[in-house]
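Only a single protein chain was left out; the remaining protein chains are all shown in position.
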Amino acid sequence: MLRVENVNKDWKEFKLREISFEVNKGEYFIILGPSGAGKTLLLEVIAGIFIPDSGRIFMNDEDITFLPPEKRDLAYIPQNYALFPHMRVYDNIAYGLKVRKTPKSEVEKKVKEIAEILGISHLLHRKPKTLSGGEAQRVAIARALVLEPKLLLLDEPFANLDVQTKAKLIQEMKRWRRELNFTALHVTHSFEEAVSLGDRVGVMLNGRLIQTGEVREVFGKPKNEEVARFLGFENIIEGIAEGRILKANGILIELPIEVKGKVRIGIRPEEIIISNEPIKTSARNEFKAKVLAIEDLGSLIRLTLDIGGIELKAFITRSSLIEMAIKEGKEVYASFKATAIHVF
Amino acid sequence: MLRVENVNKDWKEFKLREISFEVNKGEYFIILGPSGAGKTLLLEVIAGIFIPDSGRIFMNDEDITFLPPEKRDLAYIPQNYALFPHMRVYDNIAYGLKVRKTPKSEVEKKVKEIAEILGISHLLHRKPKTLSGGEAQRVAIARALVLEPKLLLLDEPFANLDVQTKAKLIQEMKRWRRELNFTALHVTHSFEEAVSLGDRVGVMLNGRLIQTGEVREVFGKPKNEEVARFLGFENIIEGIAEGRILKANGILIELPIEVKGKVRIGIRPEEIIISNEPIKTSARNEFKAKVLAIEDLGSLIRLTLDIGGIELKAFITRSSLIEMAIKEGKEVYASFKATAIHVF
Amino acid sequence: MKRDYVTAFFALIGTFLVLYILLPLVVIISKQLLDWEMLMKTLHDELVLDSLKNSLLTSTATMIISLFFGVPLGYVLARKDFRGKSFVQAVVDVPIVIPHSVVGIMLLVTFSNRILDSYLGIIMAMLFVSAPFTINAARDGFLAVDEKLEHVARTLGASKLKAFFTVSLPLALPSIFSGAIMTWARAISEVGAILIVAYYPKTAQVLVMEYFNNYGLRASRPISVILVLLSLTIFIVLRWLVGRSRNA
Partner (left out) sequence: MKRDYVTAFFALIGTFLVLYILLPLVVIISKQLLDWEMLMKTLHDELVLDSLKNSLLTSTATMIISLFFGVPLGYVLARKDFRGKSFVQAVVDVPIVIPHSVVGIMLLVTFSNRILDSYLGIIMAMLFVSAPFTINAARDGFLAVDEKLEHVARTLGASKLKAFFTVSLPLALPSIFSGAIMTWARAISEVGAILIVAYYPKTAQVLVMEYFNNYGLRASRPISVILVLLSLTIFIVLRWLVGRSRNA
């Protein structure tokens, strides 16, 4: 649906270099990168606020590179939400409809509908500056979604929120997506957002989109060291949860909390215990594993293990390696505590 | 040396309530608290910038509560360093000496000496705004220490620095203390600084100094739930390191890195594995432990263990507890990976 | 701190200027209140009423003209970077430093007798010295409007002009409004340039001078008091508006 081709742009200290990627209809695409990578500039170029120095942008195969923002049929939610401070919440949400000269009764119907879905019906008569961060974010999303845009552009939507509000909004975002079925391009520096929400993810470093692909693929197989170093979180497992048990590729993993449905979990490599014999401990998850690779990282050794088709990375000390006589191809047991699992 | 007695103060949204504590000569005292706790206000009251609403402040038993700042013989380093932007680094450091009408040759000698110790001799002719954060912090410390004040007040000295610079300055701060033997009162929200630098620590929450004591004591035995929740990091062990081995209270702990001398290490409760039999795994540190207490935290259970006189907290799941039949007084094995240890 | 002698000393010195400005205001108003009869008589003087009408008319016209030209200029100065921008900004500030009589001479030299002794001349003199207030206030007002708001309005379907009128202008309005009132006050306070360009039609501020020259201080005082009260009212409204928009 959205296709970006070889876009270059220099603006102030920010830059974009040969950015190419596609977002498919109905997809939630996340661009993940550290601050200063040029993520906001990329959104602004797609939104039509800036014209790229070179390259093309297509929407449903129509070239929109030089189209003004109001003709692109997309909605942009900047990081500070940019609610219109002189309008009440109702008028903020209605703004796009009014500009389109929608009949008044229809405006009212649509605003009420979207406010209902986003749980902000009680806020419609408030001024933006009386809203909390989470409420303001909902209003910004409502103002964008009420127009049923082809594409929603989100710039660090959860960055200024506290941990609880953020977690709640991420869960709700999944629900809104199911209900309203929009296409989104979301830029963030947060792995949590990427893993929780993203269908596909692109890693952006220094103005370049280094790697794009499915979340598990990108986290599991970083294209180069730069990406790997940026991502850090090396074990991401996807599966179907039933209460405290996650089924992933035929193996069963015990979770620290009860969840239901498709989830992803993360385990840091340093939290995985290796033993030659099965052990009986408080670590609830234990798997027979085959050592695929051994990498020397200096004071630490990184093992790549295969457990029932899932790849796991684990850190052990050099003395463990020697004492346990671990070699490539050897079979060992890998275990980790349920409490060490991070559920996204 | 410094004694604060029942100090109360309200200023803007900040407050101090019944603050009492003492800093001994030569001590490095850390006040640890979240932002907004009133830490800066406390320093400003001690520095004489504000007069407390009630209470008394003594320095070497002399009442200095109403003395103006310039008569208190202490040095204050605010969070933004507050270097004089219109003076070169040399004149910044020399400021206090010049105000005291020190002879020019002596000013020069002293400034050069302290600049040498703090490794900023090459910066003396630079203007403050050309300095990096770490350099500016060194200059601020030099400007204060050149006067050999009775007491050094530091407000979040490492808060605006990147991780590497911060770690380096913390190490150097230990060296400067040995060389110059000053007394310091340092306020921060960082546990790392508190554990690395503090001889004693006071925990400040909502304008009250809730608990003061030795670092290990405060982290190990939080006075109440409020402090415990704030501190989070529950296992702090102190000992003498020799290469990769830490000797603490008779037990030996393998470390992930080589260090030497007195160090403190921290282990999160969720990283400790409990088993009924000794296990042979990549977890290098294994100890026989006695269960002292079992607390139900909802989805998790917290065990308090005794290993050779050292208390450890560990999190396990409820199913582990039942399956392993853990009861108070039972002997189990506690193990943790060397890589899970955080050395301060 | 209780023992802050330095600040107390500074305050003491500074009080002189505050009193120096306050005293003449208090004196002239209170003296006139004791001479109520003269004030009433002045308020029925045809000449005075005509001149007040002229002053209000010309300064209001000046304000409207500077709004029409100054708001777009302020917007461009706030939003665009272009070569020569700092030169344009400097030109806008020049009128503040030019002696008022010279302003009159400059306008006459440039536009010759066509503007002599006419409403046009008065307005042109006023516009020259007072337009910078509107321009600078509009610029500051637009600068304070986050450009992202305009961007969002546009992605929501508004054209550039629509975004300007529905978002930027309403938000900059308090600042523009207070700038316009400053322009109005500066326009009605102008004397030197008007004396040269247009002694007639008579404005109140020129009439004060004429009455003083022809009939002396007592005759010129009541109309002065009327002008002071007018100016102060405007000024208090301005302060109130600025304060309100800052808190809004």
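Letters are used for the chains, namely A, B and C, taken in the order the chains are written, and counting of residues starts over at 1 for each.
Following the convention adopted for this analysis, a residue touches a chain if its C-beta (ideal position, glycine included) is under 8 Å from a C-beta of that chain, and two chains touch if they have at least 3 such contacts.
Fair warning: this is a prediction, and the values are worked out from it, not measured in the lab.
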item	value
Among C:Ile64, C:Met209 or C:Leu241, residue touching the chain not depicted	C:Met209
Candidates C:Leu49, C:Val102 or C:Ala144 - the one touching the absent chain	C:Val102
Listed residues B:Ile49, B:Ile257 or B:Ile294, member touching the removed chain	B:Ile49
From C:Met63, C:Ile135, C:Val152 or C:Leu171, residue that would touch the chain that is not displayed	C:Ile135
Absent-chain interface as seen on subunit C, which is shown	4-7, 9-11, 13-18, 20-25, 27-28, 31, 66, 68-70, 72-77, 79-80, 88, 90-110, 127-128, 131, 135, 160-161, 164, 182, 185-186, 188-193, 195-196, 204-206, 208-209, 212, 217, 220-221, 224, 227-228, 231-232, 234-236, 239
In subunit B, positions touching the absent partner	44, 47-49, 68-70, 72, 74-78, 80, 82, 84-86, 95-96, 99-100, 143-144, 147, 153
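Convention: only the chains that are shown with their structure count from here on.
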item	value
Per Cα centroids, the chain farthest from subunit A	C
Approximate Å spacing (C-alpha centroids) for the pair subunit A, subunit B	36
Distance from subunit C to subunit A - Cα centre to Cα centre, in angstrom	55
Distance between the centres, which are taken as Cα means, of subunit C and subunit B, whole angstrom	58
